[in-house]
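With one protein chain removed, the remaining protein chains of the complex are shown where they sit.
Chain lettering (A, B and C) follows the sequence in which the chains are written, and residue indices restart at 1 in each chain.
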Amino acid sequence: MPHEFKMIHRVEFADTDMAGLIHFSSYFRYMEVTEHAFIRSLGLSIVMWETFKVGWPRVRVECEYNGPLRFEDEVEAHLRVREKKEKSLTYGFIFRRVKPEPVVEVARGSLTAVCVTRDGNGEMKAVPIPEAIASRINVAESR
Amino acid sequence: MPHEFKMIHRVEFADTDMAGLIHFSSYFRYMEVTEHAFIRSLGLSIVMWETFKVGWPRVRVECEYNGPLRFEDEVEAHLRVREKKEKSLTYGFIFRRVKPEPVVEVARGSLTAVCVTRDGNGEMKAVPIPEAIASRINVAESR
Amino acid sequence: MPHEFKMIHRVEFADTDMAGLIHFSSYFRYMEVTEHAFIRSLGLSIVMWETFKVGWPRVRVECEYNGPLRFEDEVEAHLRVREKKEKSLTYGFIFRRVKPEPVVEVARGSLTAVCVTRDGNGEMKAVPIPEAIASRINVAESR
Partner (left out) sequence: MPHEFKMIHRVEFADTDMAGLIHFSSYFRYMEVTEHAFIRSLGLSIVMWETFKVGWPRVRVECEYNGPLRFEDEVEAHLRVREKKEKSLTYGFIFRRVKPEPVVEVARGSLTAVCVTRDGNGEMKAVPIPEAIASRINVAESR
């Protein structure tokens, strides 16, 4: 059952800053884009309000940086499902620069999203992950 | 009657790119932030769906660049209402670097937004600007 | 000789805003990413300071919006070289939503970049496009 996903991102010009390297916040874009591609790979869309009446706000994100990325470098985002709780999912990410070679790990991160619905007043409330989603996702053994 | 608005923006680190200067797209952020501050200065909010059932998608934007901006430079965005049609507003913008001195014009731009509502199917449709809004905005003489 | 280039972009979550649609500024990211992919398709990199001692600041950009794009829509950016002057290049862009179908044009834009070098004081100065670059790019007949 799906528990991981890999995706290549290219460092674009707008992702860099005047230090000449990737801006640290660009990794959070890559994490989210990878998460959403993972969900699509399950035949779903992260925008599932109409189908399941739930959304996925983030409750915690982090990133550690081990080395720089430069314009036009290609980086593999390796997503692994690290935790599947009743009402939340935590993804771990390892980022490896794959171009230019040699392949080298440049960052690690994680993202925890909680499954919420909205009550009549528009207030968000955590709810169990719908079975149709939870049953399609597994926790990775190596996290 | 209000027809212009000025606002200072500071060039932040994330607004720069590896060329060491401001990324060209940052000016569109400044235009929009200035437009929304102008609307607030009228006692309104650009998010007026609940009050007036209208939104303001953009139909045209442009920007011409005359000189660079660098990190921590301060730039004045000078908004002028250039055109007020039945269903749309066009703003002109002049950007002047005000710090460091000397003051120098660095860019000019424009933004046209159309007043729309949504029909029962969620489709957007241009509608006349609500009187409560149109009556508060004037076209600037010097545009 | 190369005079056009096509590339598909997916509308990511961070590209949307609270109106539920793509934020207008996202198109400028797509334009630039497409421009740089076009340059790579010629065997070059837009970051050519070390090879040719030139950079490509923008002097003018614009975009017209004809229809909305939504999260996970796929949009084809069709770049055409519209003008090749001694010291600048102008690209025209047509954006067509290709997924979901039917295919529909959603925006048109253009971007003019000038070829510059830096003098001893770091000041930018327009210079002729290096022959190695100019000789690889042609103006598209249909612009």
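Worth a mention:
Note that a residue touches a chain if its C-beta (ideal position, glycine included) is under 8 Å from a C-beta of that chain, and two chains touch if they have at least 3 such contacts.
Not measured: the values here are computed from a predicted model.
The absent chain, not drawn in this view, touches the displayed chains A, B, C throughout the complex. For the options B:K6, B:H36 or B:R118, the residue in contact with the chain missing from this view is B:H36. Considering the whole complex, the residue from A:P57, A:P100 or A:P128 that touches the absent chain is A:P57.
As for the chain not pictured, it touches chain C at residues 13-14, 16-21, 23, 25, 71. Within the entire complex, the positions of chain B that touch the omitted partner chain are 12-14, 29, 32-33, 36, 40, 45-47, 71-72.
Mapped onto chain A, the footprint of the missing chain covers residues 18-19, 21, 24-25, 28-29, 32, 47, 55, 57-65, 68, 124.
Just so we're on the same page, only the chains that are shown with their structure count from here on.
In the CA-based superposition of chain A onto chain C, the rotation angle is 180 degrees, rounded to steps of 5. Remark: chain A and chain B have CA centroids separated by 33 Å (rounded to whole angstrom).
Distance between chain A and chain C, defined via averaged C-alpha coordinates, is recorded as 28 Å. Averaging C-alpha coordinates per chain places the centre of chain B 23 Å away from that of chain C. Residue positions of chain A with contacts to 2 or more other chains are 13-14, 71.
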